[in-house]
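Just dropping this structure here.
Here is chain A:
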Amino acid sequence: ADKVVLQLKWVTQAQFAGYYVAKDKGFYEAEGLDVEIKPGGPDIAPPQVIAGGGADVVVDWMPSALATREKGVPLVNIAQPFKSSGMMLTCLKESGVASPADFKGKTLGVWFFGNEYPFLSWMSQLGLKTDGGPDGVTVLKQGFNVDPLIQKQAACISTMTYNEYWQVIDAGIKPEDLVTFKYEDQGVATLEDGLYVLEDKLKDPAFKEKMVKFVRASMKGWKYAETNPDEAAGIVLENDSTGAQTEMHQKRMMGEIAKLTAGSNGALDEADYKRTVASLMKGGSDPVITKEPVGAFTHEITDAALK
Partner candidate 1 sequence: MTITPASVVSARDLGLTFETNDGPVNALTGVNLDVNKGDFVSFIGPSGCGKTTFLRVIADLEKPTSGAITVNGTTPEDARKNRSYGYVFQAAALYPWRTIEKNIALPLEIMGYSAADQKARIDRTLDLVNLTGFGKKFPWQLSGGMQQRASIARALAFDADLLLMDEPFGALDEIVRDHLNEQLLKLWDRTNKTICFVTHSIPEAVYLSTKIVVMSPRPGRVTDIIESTLPKERPLDIRESPEFLEIASRVREGLRAGHSYDE
Partner candidate 2 sequence: MEKSNFFKDRVMPVGVILLALLVIWYVAVIFLNVPFERDTAARAGTAITFSEILPKTMFQQRPVLPAPHQVIAEIWNTTVLMPITSKRSLVYHAWITLSATLLGFGIGTVLGILLAVGIVHNRAMDRSLMPWVIASQTIPILAIAPMIIVVLNAVGISGLLPKALISTYLSFFPIVVGMVKGLRSPEQIQLDLMHTYYASPSQTFWKLRWPSSMPYLFTSLKVAIAISLVGAIVGELPTGAVSGLGARLLAGSYYGQTVQIWSALFMAAALAATLVIIVGFAHTAVLKRMGTRA
């Protein structure tokens, strides 16, 4: 079987259910592939791993992938299983935030490590500075959890619809006490969780062939997961070698993820791509990318895979 190494963006969880399902259900095997799934973590930059030859294909967010491309590591999007963005800002009602206009002077928790781009472009659209001055917002680099909100160290924090938001709920705060701003609704959504490979490797037809098979099987996995969320969550749990995930949380996550993947058959929607690029180039004084990327995605793989 052909060996494929997939580097995830984060730890094993339902966010990547499609790949685990495809592996577990033998979809990859059926295509003649032997896929190794490497979980990520807070210190793992998938672009770095792929540049260092540690993976054939990586899961990454488009802002980070495009930024990396501009830095000289030519990543190419070959498939986009996630149609919509799950990112949002979750605020405590008692902190007095009701609309984006109330952000001024507040402390906001943000993820960095390449995940801050959508936030930064949103803020620059709102005309808010992020350097902590009086007519801007104070930005905190948020850890991996929702403590800043619970400890009231920040007025709002970044959450994903499928993960952190529910942790806030689990911590005993009721949905009525929260105000959420989905990036999707604010018109600043960027594409998340796409599959990326190195451009020069795509020149090799054998590799291309392998990727076609891989995408085909992965999408099969995703669709299976959408329709059988509980089973998918179980498969994810089995693959979690830290033994730290709980069943309840993973099932719920799977449900939310299904909403995000629902609109996609795996092919990248060019309109979404354009919107993402536009949003990234607008980033005020320090735009994420400075020029329109060329060749940052290809439909060749998905076209062949979905034939």
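Regarding candidate selection, all candidates are chains of the complex that A comes from, given by their letters.
In this section, contacts are C-beta pairs under 8 Å (C-beta built on N, C-alpha and C of every residue); 3 or more make two chains touch, one makes a residue touch a chain; residues count from 1.
Treat the numbers as computed from the prediction; the structure is a model and nothing was measured.
What touches chain A in this complex, out of the candidates 1 or 2, is 2. Remark: chain A residues 11, 38-45, 48-49, 52-54, 94, 143-147, 150-152, 167, 170-174, 177, 240-246, 249 touch candidate 2 in the complex.
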